[in-house]
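Here it is, the structure in full.
The complex appears here without one of its protein chains, the remainder shown in place.
== chain A ==
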Amino acid sequence: MQQPGRAAEIKAIGIGKSFGSFRALDNLTLDIGRGEFLTLLGPSGSGKTTFLMILAGFVQPTEGRLFSDGVDITERPAEQRAAGMVFQGYALFPHMSVEANIAFPLKVRKKSAADIKRRVGEMIERVGLKGHEKKLPAQLSGGQQQRVALARALVFEPGVLLLDEPFSALDKGLRGQMQAEMKRLHQETGTTFVFVTHDQSEALALSSRVAIFNHGKLLQVGAPDEVYDRPDNRFVAEFLGEINMLPLKGVRPADNGSTGLCEDRAVSMRCKAETVRGDAILAIRPEYMSISGEAAAGENGIAATATNSTYLGAATRLDLTTRQGAKVTVSVPNEIAAAALSKGNSVWLTWPAEKGFLLPHGGQ
């Protein structure tokens, strides 16, 4: 966070924060790599925003240390950390023009007038605000205000850019556009981005890694496909998208993974039954399940009856009930859904061994 123009590497060790008796953040240890795009994901009150505020220096942690490029910055005030920050609702200076807003961080750093003019001009060009230089924030659209906020936070080449739910006020179309733009800015600047959101699809689409929070605890950190396909626990599995859960019995390690009994049929998983033994939950994303007339020998599959279908355009969402009463949802091609429904009786649900993963029985 101190050398301009160079992405920062951040290390949080055992960070905790209490507000009175409320534990907002508990024993968080996390490394944020140089130039990485890390998303902090979680429901509201999960501690993700508190952690962002601690990174910015607006909130002092109750315990733990924070390092930037190896230097302890736990006690350093916000204005000396100078992380670029984009707030929810943008927090632009309403009395300053677009130009003056973007020039502000350079002015407080006492840059020369020529330098400020050049860098502000470049930044305005880069975020596509040419022709709006003299306008006040109130005269801009939401998307344009968002660009000003991004430009203002990036113009002084901070080591890290912190973004607090920056797209929550934008409509869906604009949101997609701004996400693409932010990804481009990340690549162009090479700066470390730390992005807070509660929208899991946004997190998966943008980040190099996703950190999932709940109840003040960091539950899992990993690349988007890693956390999506191999969540560590039930909360992460459910928060990242729709998921089917089937009770599993007699789970034990096997060659190449593990096996167990699902509704009296042997199924196999690629993942290892390290922590999970005996009763467990088999979790499979809806899009990884397919429907067939009969499961081949050795193939993972259970019998189920289609009960309801929802046409989604590109695919159909099919709700099924297994013989033992478990509810399953799959997303399948439209004609297959129609066929399954018309039969009115049993179909087979199958899935590849590497797409099912184990979660502990009950609890989180």
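Odds and ends about this structure:
One rule holds in what follows: a contact is a pair of C-beta atoms (placed from the backbone, for glycine too) under 8 Å apart; a residue touches a chain by one contact, two chains touch by 3 or more; residues count from 1.
Rule of thumb we're sticking to: contacts and distances are computed from a predicted model.
A chain of this complex does not appear here, and its UniProt-recorded name among "Phosphoribosylformylglycinamidine synthase subunit PurS", "Iron complex transport system ATP-binding protein", "Polyamine ABC transporter permease" or "Cell division protein FtsX" is "Polyamine ABC transporter permease". Across the entire complex, the residue among A:7, A:28, A:41 or A:56 in touch with the chain not shown is A:56.
Checked against the full complex, the one of A:83, A:123 or A:237 touching the unshown chain is A:83.
In the complete assembly, the contact with the undisplayed chain comes from A:152, out of A:17, A:132, A:152 or A:209.
Listed by residue number, the positions of chain A touching the unshown chain are 56-58, 77-80, 82-85, 87-89, 91-96, 104-105, 108-109, 152-153, 156, 162.
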